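Note sheet for the following structure.
Shown here: the complex without one of its protein chains, the others still in place.
Labels run A and B following the written order; every chain starts at residue 1.
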Amino acid sequence: MDRRNFLRKTLSFIISVGALGSLKEILNIIPAIAEVKNGELTKPVYGMGIQIDKCIGCGRCVEACKIENDVPQEPFFFRTWVEKYVIKKDGTVIVQNIANETGAETVPEKDILRSFFVPKLCNQCANPPCVQVCPVGATFSTEEGVVLVDEKRCIGCRYCIQACPYGARYLHPTKKTADKCTFCYHRIEKGLLPACVEVCPTQARIFGDLKSMASPLVRFKRMNKLHVLKPYLNTEPKVSYADLDGEVR
Amino acid sequence: MIPQMTDKLAELLKQVMGYIYPNEIEIHWSILIVVYPYLTGLVAGAFILASLVKVFNVKEVQPTYKLSLLTALAFLIVAPLPLLLHLGHPTRAYEIYLTPNLHSAMAMFGFVYAWYLMLVLLLEIWFVYRQELVLWSEQEKFPMKWIHKIITLFSKDVSQRAVDFDRKVVKAITIIGIPSAFLLHGYVGFIFGSVKANPWWSSVLMPIVFLFSAIVSGIALVILLYMIIIPFRGEKIDMSCLDKMASFLFYAVIVDFSLELLDFIHRLYESEESIKILTELVINKLFVSLFIIQVLLGMILPLGIMVLIKLFKFDQELRKLLYFVSVILIQLGIFSTRWNVVIGGQMFSKSFRGLTTYKMELMGIEGLITALVVLVLPFLILALLLKIFPPWGIKEPRLEKA
Partner (left out) sequence: MKNLLPKLPEHIFRLFLVFLVFLGVILLVRFFIPNSFREHKVQIASTVEREKAREIKFAGTSACAVCHEEQYNIKKNGYHKNLSCETCHGPAQGHTENPTEIKPPAPRDRKFCPVCHAYNASRPIGFPQINPVAHNPLQPCITCHEPHDPKPPETPRECKACHGEFERTKEVSPHVLLKCTTCHVTPALHKVTPWSVRPSKPTTREFCGRCHGQESTVAKTAKVDMASHGEKYVCWQCHYPHAPEVR
């Protein structure tokens, strides 16, 4: 075998092995083909239900979250927040973050058609755009379906913040890494409820294992007509809403 | 740090129109990320201009061939700098090579960049200059002699066979180089175009629009450099070369303009959920940078000028002046394009209910001064490269024989 032939064979061998190996990896980019990451049978898959008609907009969840997770107190950083929707009779929609109502328009009651509160948090998508775009793999889904950020490896490029359709991520002002709701991973792993669920006075938030046979979350999913935020983006959120209004985005 | 930032964000909060998600107050990709696609665009554009000579045998453009290559190299060297500076943790940037996430478009940056720098630009420049480098190193004195000697890897082979071989390699590299240049800039467009959460960015046309605007800006930059450097050296501008480049620029601008118009009309016609907020965005926040600078000054005006040049036989001096004005306007326009994409895409809320504002810092690491430094740096590097690889040396005597 001469040199050229040898080189060619070696090269084609390397390329084909590489191609076969990476083909699966490449196909995984397509969500439909990707293996379900939460595959381990023994592990729970966490989810949350939010009953909009029960939320009284007291903001205890936002406060508790900031305490529990050392979220900066300033009103620009939230792992969870509560939006107040006021739909006026003339059809205009006014939305506010209840933690920061300064300068917001107050609508006279007679002009209100309907009004309600909507708690928001990371949807822990089964098909998370933030995880897809992280260049270094510093954000990932755990086996329980919770999306976490490795603050030791996040390079702070903020692509994930751009990719999140729900605005659930922020750049931690001192750590300079992306930060987000973890479903209070450190609590749920010990059998406690996430802080926001723990302090919610009206059980507007229901937390549990989506795979469980009988649990408040399963009952919630059985008894309500459910919706998720921005379903057309195919992110497959694990936070579902009951009584969600069409104006909520 | 925090109190300062708090004050700044509190100030911004007052300027929010409508409702934005609370975490959206901060514009995360700042002026530096505007500079980055601008720089890579110049690289890709300059390279494609250079490849016109080698692959498509456009003889007129020959005088700018080496200048284009060196321009591409100078800008490519600086291109990762704005990215690096904008990271929250620049010291962790190496992770993109250690644990690249293969699903991430951005993770490909390291590889596309390395491929383009090492295997395309450096190699092409090396083969193009090799013969001259050998000759120079024989004639010159320390230190240039040694610099050139090291670059030639101490090889002295300038036999006909070796030179012919080099020429073939250059052609091959250029052929690989064109798709690579497309890849380099198309991929930057893909980074934006693939963000489905953001309707201002999310578009299949994004990589293609980026590519053609890259070609436009690259050609315009080389024209500009050519028109500045040549008179500086007391030489005469080759008018047929200039006309030819301007003509390519003209076609590129037309394609770019049509693509952007198509994108615009398509969005307007489809009128999806986001159209209201995007209209608000364009009218309230981007009016000057989009309509006035990008479209009017950066496209329609230069297009008009170039149409006039094509229609009427202006004399040389007037043509030069008009070209000069056009390419500067085009640079302005393309920079504005980058601004409108990057900053514009972050000024509206993903709730489609409100707009925020971008307040550029002056000093800070992501401020205007840093951006200006990053923009000037490639020119300094280019000056150095012109010293080491003078592009006006031996006029490729062997090319005519081929």
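By our rule, contacts are C-beta pairs under 8 Å (C-beta built on N, C-alpha and C of every residue); 3 or more make two chains touch, one makes a residue touch a chain.
The shown structure was predicted, so the numbers you read here are calculated from the model rather than taken from an experiment.
Residue-wise, the contact with the chain that is not shown comes from A:Phe116, picked out of A:Phe116, A:Tyr166 or A:Phe220.
Of the candidate positions B:Leu153, B:Leu311 or B:Leu362, contact with the unshown chain belongs to B:Leu153. Those residues of chain B that touch the chain absent from the view are 98-99, 126, 130, 152-155, 157, 159, 161-162, 165.
Taking the complete complex into account, residues 2-5, 53-60, 64, 67-68, 84-86, 109-110, 112, 115-117, 137, 140, 142, 148-150, 152-153, 182, 185-187, 189-190, 192-193, 195, 198-203 of chain A touch the chain not shown.
In this text, only the chains that are shown with their structure count from here on.
Annotation: 36 Å between the Cα-based centres of chain A and chain B. Interface residues of chain A, counted against chain B in their complex, comprise 22, 25-26, 28-29, 72, 74-78, 81, 83, 93-97, 99-100, 102-103, 120, 129, 131-138, 153-159, 161-171, 173-177, 233, 249. Listing the residues of chain B that touch chain A in their complex gives 1-2, 5-6, 9-10, 13-14, 18-26, 28-29, 83, 86-90, 92-93, 95-96, 98-107, 109, 191, 194-198, 345-346, 349-353.
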